[in-house]
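Only a single protein chain was left out; the remaining protein chains are all shown in position.
Residue numbering begins at 1 within each chain, and the chains themselves are lettered A and B in the order written.
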Amino acid sequence: MKMLNIFLYEYKHFVKSKAKLYTYLFFLLACIYSIYNGFNLQENHLSTIENVQQQEGENISQVVSWFKNGEKGPKDRDWIDVTDPYWAMRYTPTYIVKNPSLLLPLGLGQSEQYGYYKKVTIWSSTFDSDIVEEISNYERLINGNIDFSFLILFLLPLLLIILTYNLNGLEKDLKFDNLIAIQTGSSKNWLFYRLIFYTILLLFSVNAFIFSVVFINNILMTDILDLILLSNLYIFIFVLPFYFIIISSSSSTSIAFKMISMWLLLCVLIPGSVHQYVSLKYPPNYMTDFLDANRKDTYAVFKLPKEELHHLLMGIYLDLDTTKQGQDSLIDRTIVRNTMSAVVNQININAINKIEQQNNSKNQLIISSYWFNPVSYFQNEWNALTSTDYNSYKDYRNDIQYAINNKLELLAFECWDERKVSSQLYDKYLKKLKSIN
Amino acid sequence: MINILVNEWKGFLRNKLFIFLSLFFLISLCGVTLFGIIQNEKQVETQKIAKEHIRKQWDEMEPSNPHSAAHFGSYAFKSTSILNSIDEGINSVTGNVLRLEGHKQNDVVFSEASQSLLISKFGKLKPALIFQFIIPLFLIFFAFNSYTSERSNGRLKLLLIQGASLRKIVFSKVFSIWVIGIILLITSIIVQFIFNGTQLSSDTLLRLMLLFSTYAIYFFIIVNLTVLLSVVFKNSTAALSITILIWVVWTIFLPSIIGKTAEEINPLPTRIDFKESMADDRSKGIDGHNPRGDRRQALEKATLEQYNVDKLEDLPINFSGILMQADEEYGNKVWDKHFGSLYNQLKAQKYIYQISGVFNPFISLQNLSMGLSGTDMYHHLDFLAQAEKYRRVFIKSLNDEYAFGGSKTGQRGWKASNDFFRSVKEFHYKNPTFSSFFSKYIIDFLILLFWLVILSILLSFSSRKTLDI
Partner (left out) sequence: MKAAVLIVSKVILRLFNINYMIKLNNIHKSFNQNKALDNLCLEVKPGEIYGLLGANGAGKSTTMNLLLGFLQADSGSIEVFDSQNNLNNKKEQIGYIPENVNLYPYLSGLENLDYFCKIANLKYKTEELEELLSECGLELDAHNKSTSEYSKGMRQKVGIAIALAKDASIYLLDEPASGLDPLASNELSEILKKLASKGATILMASHDIFRVRETCNKIGILKKGKLVNEILSKDVSSNQLEEIYINFMKN
C-alpha cells in the first residue's frame, strides 16, 4: 500500500520535473533511432549478401552455359578448359557469408571491424585482405555507433543519474529531509521505493524495445531471454551503488558528483586502463608470421620441384595414393602444380594458428579483467548474443577455413584422378562445395 | 580581480576533496602519460622488427625475374607518430599493414581492433581520454559549486557591497578554476618532455604547443559555460542538470550522431561494389598477362615504331617490361579515379563533421587533438598516399629493370641480380609537418575561438544584468 503510494507520487515527481521527463523522452527517441539504425544495417548486410550470392550464381551459370554449349571457357583465353577439374573449380569461387543475426538491430558490436562475405578460391586464406571491414570513415568508427547496446550500456546509467540524483538531494538541499524522516519513520525504505520506481521505468522501457525487435524479426522468446537477463542485470549494477550513494550523501551536487564519478570509473577509466595495459602487453600484431607464409614461404613452394610437391601433397592427403596420379610412376607436373595450393594452405593454417593463439591469449587477459571491469564483460556478452563479437567472427573464419579445406581436397582428388568434368559432375562439385552452408 | 583569484585559491587549498582529487589527477596523468610513451615505444619497436624482417627477405632475394619480384612485393607498415602517446586517434581501428605489389593496390589490413574482444568504447587510457572526458567534468563540478555556494550563503551580496563588480567576481571564478585545468595540462606536457625529450623535433614542439592551447581554450569554454548557466539559472539543481546534460550531449551523443549523418549525406560504396567498379575500369586497360587485346597491339606497334624495328624479338629491350609498366600506369589512373572520389567523399564527411563544431565545441577539440597528434584521417590518408607513391616508384623500377636491364623480348627466364634488388630503396614514411596540414584545421581553431568569445560575451552580459541575486 505504502509502496504503491510512493510509486504514484513518484510518477508525479517525475512528470513535473520537466528536465527529467524530457531527458527520458529524448532517451526513448534515441532508442528508436538506434534500433532503426540497426535494422538499416541488417538490411544493408542482407542486400550485400544477396548481391554477393547473385554474383556467385552468375559465375556458376557462366560455367554451366559453357558446358551446355560445348565450350571450354572464355573465347579469348583458349588455355582455359573447364572440363579439367582445376579450371572448373577456379571458375567457381565459393562465397562464404556471415548472415547477420536476427538480434543484430539490438547491437552492432564489432561488426564494423570485420568483413562478412568472402570469395573462397583455391588460394584463399582466412586473413586475406578481402575479409577486412567495409569501407568506412575511421573517425566515425572511433566515435562508435549509436546502437541499442551502446545506449543501454553507456547512456542508460547517465539517464539514471539524471533521474535520481536529487532523490534525497532535493530534500537535503532545501533542508526538509528531517521533516521527511519524521513522516516516514525510515527514510531508507522511502528512498528505496523511489529508486525502484525509476528502475522499473527503465527496465520496462528497455524490455519493451527488446520485445519490439522480437516481434519485427519474428524471434523466438527463448532466444531473447539471455539478452533480457543481461540488460536487466546490468541496470542493477548501477542501481545498487546508486542506492548507497543516495542514502549517504549530503546534497544533490554531492550525489551527482559521486554517481558521475562511478560512471566514469566503470565505463571509461577501467576499460581504458585495461585497454592500455593489454596493448602494452600485446602490441598490435603486424602479422609477420602470416606475411611470411603468404609471401616468402608461398614463393618457396612455387619453386619446389614436382617430386617434392608430389611428396608433400601425398603427406597432406594420405588417400591420394589410391588415385590415378598417385599410382602412376610418372609424375605429371601440371597436375601436381595445379593442386599445390593445398601445400600453401597448410603453411597458411600454421601461421594463422599462431596468430589466433596470440589473439586468444590477449582475449584471455581481457576476460581475466572482467571481475573488476564489468562493463567490458557486459559489452562482450551482449555482442556474443547478437553474434557480433570477436568469437563470432572467429567462428566465421573457421567456416571459411573449412570451405577452403573442402575445396582444396576436392580439387586434389579430382585432379589426381584425372577426371573429365561433365555438366553432371560439375553439379556434384557445386553441391559438395556448398556443403557447409 | 587578482585578490579574488588569490582568495579563491586559498579556499581551494583548504578543501580536502579538492586537494585529494587534484593530486589524484596529477599522479594519474603522470602515470598515463608515461604509459602512453612506453606503449608507443613498444609499438615502434615491434614495427621496426617487422620492417627489418621483411626487408631482410627482400635483400636476400635470389636472382629472379623482376616481374615476379613485383608480385613478391613489399610491405608498408603504418608508423606511429610520437604524439600517438597522447591521442591515439583512429590508429586502433585502421589497419597497420599494406602490401605493395605489382598490378594491384591493396587495402590496409590487420587493425588492432580486429585482433581481440572489445575492451573500451572510448579508447585507451591516454592523456587525451582524461583531458577530453574527465577533466571537463571535474571542472564543471568545481565551477558549479564555486559560484552557487557563494550565492546561496549570501557571500556574493557581501562582496558586491564591498564594491567588487559581479562581472569581476564571475570572471575571477572562471579564471581560478580554469587554472586547475592548465596546471594539469602543463604536468602532462612536462612528463612528455622528460621522457620523450630527445625525440622532440621542432614540428613536435609546435604540435605540443598547439595541443596545449587547444585544450586550454576548451577548458575555458567549459568553465565559462558552467558559470554562465549557474548565473542564469537561479535554481542551482537545474543549472547542474543542464550542464551535465550538455556535457553528455556534447561528448557522448553528438559525435556519433553527426558522424553517422555525415556518412549518410556523403555515402561510401560497399567494398564489393567499389572493387567491382574498379575491376570494371581496370579490365578496359591492358592486361599484362593476356597476350591478346587491342590496346596491347597498339602499344606493340608504337614501341616497334619507336625503335624502328619490325618484330618484337628485334627490339634492343624487353617488351614485356614496357607492357607491364603500361599496364601498371593504366591501373594507377584507375586507382586515382576511384580512390580519389572515395577520399573526396571521406573529406566531405570530415568537413561536415568539422562544421558541426558550431553546435558542439567538443568536436573541434577532438579533431584538433587527433590532428595535432598526427593520428587523424588526414594523416592516415597521407600515409596511404605516400605508400602508393612509393609503390609506383618501386614497381616502375622493377619494370624498368625488366625492360631495360639487359634482357630482350621473349627471354622469360632472364633474372635480375641480387645487387639490383638490394639497390631498390625501402619504403620510408616521412611524418608530415603540421604546417603542411594547417589549412585543414583552421576551421576547428576558429570554431573554438568563436565559442570562447561568444560565451565570454554572454557571461559578461548576464553578469551585468543579474542584479537580483
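The rule we apply is simple: a residue touches a chain if its C-beta (ideal position, glycine included) is under 8 Å from a C-beta of that chain, and two chains touch if they have at least 3 such contacts.
Keep in mind that this is a model prediction, so the values were computed, not measured.
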item: Shown chains touched by the chain that is not drawn here; value: A
item: Residue of A:Tyr22, A:Tyr36 or A:Phe176 in touch with the missing chain, whole complex considered; value: A:Phe176
item: Option from A:Lys2, A:Lys324 or A:Lys428 whose C-beta touches the chain left out; value: A:Lys2
item: Contacts of chain A with the absent chain, listed as residue ranges; value: 1-2, 5-6, 9, 12-13, 16-17, 170, 174-176, 178-185, 190
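Criterion: only the chains that are shown with their structure count from here on.
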item: Centre-to-centre distance between chain B and chain A (centres being mean Cα positions), rounded to whole Å; value: 26
item: Chain B-touching residues of chain A, taken from the complex the two chains share; value: 19, 23, 30, 37, 44, 48, 51-52, 55, 76-77, 109-110, 113-115, 117, 127, 129-130, 132-146, 150, 153-155, 158, 161-162, 165-166, 169-170, 173, 252-253, 256-257, 260, 264, 267-269, 271-276, 278-280, 282-288, 291-292, 295-296, 299, 359, 362-363, 366-367, 376, 379-380, 383, 389-391, 393
item: Complex interface listing, chain B residues touching chain A; value: 32, 35-36, 38-39, 42-43, 45-47, 49-50, 53-54, 57, 72-73, 75, 77, 89-90, 92-97, 99, 106-107, 109-126, 129, 133-134, 137, 141, 144-145, 236-238, 240-242, 244-245, 248, 252-253, 255-257, 259-260, 262-263, 268-275, 290, 292-293, 342, 346, 349-350, 353, 370, 376-377, 380
